[in-house]
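A single protein chain has been omitted; all remaining protein chains appear in their positions.
== subunit A ==
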């Protein structure tokens, strides 16, 4: 019942995990609970939300992205963990009859542009190059933190894209496009650089399914608004603003997300049911074969929410009265929870609540995550196509047959021509 370790991982400086040995108190039902609790295996959440189209008549794409931004923010991902890319500024477009606003619903109740939107990449900064650099982390050193995707191998990343696409590509701005192969390679780089634990990819564009069909990296779940050969359609026409306010698929996804709260137990299978063909006109698609877990065990909040694991227990936990630790952590916002070991998560990424001097002595204790395979093992789990090879005996017999036939036909006297 003491703080045993305080560890800072080299890859992440955002959260510190303090492991507390608490073996004796752990009852079996608490263990079950804890297993449930830690089944996703991630410690932080990121979101990359991209609108790739500019021009006034693409108002709906900006509204899509801003609405998703609102939703993930409501579910707990802070601005520092969201990379928002908007290719055009609809709020300030002179054609906008309601200046400084972006609406996504014709009831005009919610201005999704609002006052607390942090757009990280805007207008001409939204390029294929920048997008790929954000994903793979190959960014110039001068780039501010807000423009970086500082994820690690414990990060669950939500990537949402919307724009105009075709079979195998998505158009960026009006001049370039990203292909599904480039995107798949970027995700593989991310995987090899250990930049994600699990990745949820959602795309709302025409022929969206073509964008995920080339993915080959593990732990990716993908959803698209339409199949290859189908158009994705718009929704919410508004004569006052003079354009469509949203796309169908995103509209119904958001309607679904409205019912979600941080404690929701809704799983991914429910998300796959969103927007059937009768509502969407197009056929939404999904891909789960790269994903390690069963989608029904994956909570929506694993991607749309932030890791804020809070378990209220009746037991009192006594933390070690280490003055230094208390001093450093009392400012920090922290959550307690029970497991085989009690994990104390210091949740504010902007604070650095670890103690350098304690690190070296306590580092020996291996870090444990519930139900998490080692990274190396996951890499080897990649479906590896094994070539069929005929058994050795068969080949030997075949050669013997060939030689026999040879001698039968030509006799031994021809041997000298061979040797």
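Assorted remarks:
Assume a contact is a pair of C-beta atoms (placed from the backbone, for glycine too) under 8 Å apart; a residue touches a chain by one contact, two chains touch by 3 or more; residues count from 1.
Note that contacts and distances are computed from a predicted model.
Candidate names were "Anamorsin homolog", "Aldehyde dehydrogenase", "Dynein axonemal intermediate chain 1" or "GPI-anchor transamidase component GPAA1", and the UniProt protein name of the unshown chain is "GPI-anchor transamidase component GPAA1". Check A:144, A:239, A:392 or A:411 against the missing chain and you find that the one touching it is A:239.
Only one of A:94, A:140 or A:392 touches the chain withheld from this view, namely A:94.
On the side of subunit A, the interface with the absent chain consists of residues 55-57, 92-97, 99, 237-240, 242-244, using the contact rule stated above.
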